[in-house]
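With one protein chain removed, the remaining protein chains of the complex are shown where they sit.
Chains here go by letter, A and B, matching the order in which they are written, and residues are numbered from 1 within each.
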Amino acid sequence: MGERLLLRGNEVIAEAAIRAGCQCYFAYPITPQAELLEHMALNMPRLGRTFIQAESEIAAISMVYGAAGAGVRTMTSSSSPGISLKQEGISYLAGASLPCVIVNIVRGGPGLGNIAPSQCDYFQATKGGGHGDYHLIVLGPSTVPEAGELTMLAFELADQYRIPVMILADGLLGQMMEPVELPDPIDPASLPAKDWATTGAKGRAPNIILSFEMDPDDLKQMNLDLQSKYRTITENEIRYEEYETEDADIVIAAHGTIGRICKSVVRMARAEGIKVGLFRPITLWPYPYEPLKRLSQQVHTVLTVEMSAGQMWEDVRLAVAERAATPFFGETGGIVPTPRSILNEVKKHVR
Amino acid sequence: MSANLENMVKVFERPQSLTDARFTYCPGCHHGIITRIIGNVMDELGIVERTVGIAPVGCSVFSYLWYKADSQQVPHGRACAVATGIKRARPELIVFSYQGDGDFASIGTAESIHAANRGENITVIFVNNQIYGMTGGEMAPTTLVDQKTTTTPEGRDPRVAGYPIRFSEMIATLDAPAYVTRQALFDTKHIMETTKAVKKAFQYQVEGKGYSLVEILSTCPTNWRMSPVQSNTHVAETVTKVFPLGDLVDRG
Partner (left out) sequence: MERSIIISGFGGQGVILAGKILAQAGMNHGLEVTWLPSYGPEMRGGTANCTVVLSDELVGSPIVDEATALIAMNLPSLDKFEQTIAAGGHIVVNRSLIDRQVDRTDVNAFYLDMNEIARDEVGNPRAINMVALGAYVKASGTLPLQVVKDTMAQSMRESGKEKFIEMNERALDAGYNAL
């Protein structure tokens, strides 16, 4: 760990990827993640690594497929409409069990939407997005330092489980600056070799990368293998944060940017004597259902707050069931709920 | 008359770079010839152990089965982008994509053009049979005017569906490509010439000269509803008039 630097979220994700040993980065420009692309454009070639501004989002994710299949750490980044275009490739990457990192700096939607921060791609990220029965590991950072840490983690998890990992952040996190201590860089040459990768069939049988089995029994087996992997990940990799929940009567469930904003809400509420806590999922897939279920047994209300019309809310209700009230408060269109507006909502549920 | 096997000389055998798996192609289709040519070229250049092939979507989706090389099977049309990713990740590998006309010249148009424009040091084998074979004989971007397909049942009407696209000529306008050529396989002479072209394309990559594209006019007797012999005649007499043979670029 080095000195404390004041850096933008987009820059920190890019720099963390470089330090994680990312050797190939492919992307297409889109706001509000342009600084990420620009950081890579400047720094990857200096390190003798690959930066390509692809002709399209579809090409960028396909280049990721090729590089991942060739066994190197690789990443692409975009924002909502661009991530929609990448879904074809993401499904193939998931089907072919290829490790890579995909960053979505979410903006308002649907359609062209706007470039303001939003969490409206939660369903797309956590419930599929592309075609077929698959999942990504989805990590939701709430601060700039955490964006860096989770980017490093994303590369580790991707390799460990041979799975695409998505960083789901938003324009606010991408644009804001915060003090960060960057991690020590990993030398890509020190990473374990991938014996399944297409590195040349010298002295071994050919390695084939594919997401394709014509025979239904074979495709079923491929799916069973994927599901087995997803179970292992669910058992081992769930991450979340609880803040001031020990004696809480009300818990706010919020992820990412809203998660951190709700920390301020908890402080404000407690200053007024209202016992509020925060439950912040860090892995959005696999979702921390069990910890939230346990927590819901000790509170009367779990208030979901999102910058969407209520997407993670579905997972909260699955976890909480009838054990507590599950109201929702959200904003759409790129509007960020302020601490005061959330506090006012919390107060409606005080008993 | 009984053959004396012991005195026979072996003059023809399966290329060493191909596996024993049987082709899944229809009788009379040229995919088998092209695969064999690639196998021979890998033998001659001694590159099979450092080659990665790209299997597209279409009739050649299974092409990863034929080579003793590593392969990646990829999304429809994205072969040139995937090839870019592989080659940039590991420049020491020899990377080739094998793509039909729908894959290369329709759904993959952007990927195909931009990989060529970047001068990616890869080899593209573009198999142009003017039809979508695997999905049931639909119109391809290269389908001839008036040609009947299952989606142009009255023949391709250019007022509705445009004209056959000469993709190699488009690629040839770019500054980066090292080698762009169109070949055919309707007789032995042209098979020999195609073999030379494929070898040159791989050789250029080995030498780091950059992007090469070998378009090969191929047949689809099944969906053309012709015999293999009729198909060869059709290529020789009709198709080559729309898609003339020969080198378009050679910057070697």
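What we mean here is this: contacts are C-beta pairs under 8 Å (C-beta built on N, C-alpha and C of every residue); 3 or more make two chains touch, one makes a residue touch a chain.
Just so it is clear, the model here is predicted, and its values are computed rather than measured.
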| item | value |
| --- | --- |
| Chain not shown, its touching partners among those shown | A |
| Full-complex contact with the absent chain, from A:His131, A:Arg294 or A:Arg340 | A:Arg340 |
| Hidden-chain contact residue, picked from the options A:His135, A:Lys194, A:Arg260 or A:His349 | A:Arg260 |
| Chain not shown: contacting residue from A:Leu47, A:Met177 or A:Leu318 | A:Met177 |
| Where the unshown chain meets chain A, residue by residue | 4, 6, 31-32, 115, 143, 171-172, 175-179, 260-267, 336, 338-341 |
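The working rule: only the chains that are shown with their structure count from here on.
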| item | value |
| --- | --- |
| Whole-Å gap separating chain A and chain B, where each centre is the average of the chain's CA atoms | 40 |
| Residues of chain B that touch chain A when the two form their complex | 48-52, 55, 61, 64, 67-75, 78, 81-90, 92-93, 110-111, 113-114, 118 |
| Residue ranges of chain A touching chain B (in the complex, touch as defined) | 23-24, 26, 50, 52, 54-56, 58-60, 62-72, 74, 88-89, 92, 96, 198-203, 206-212 |
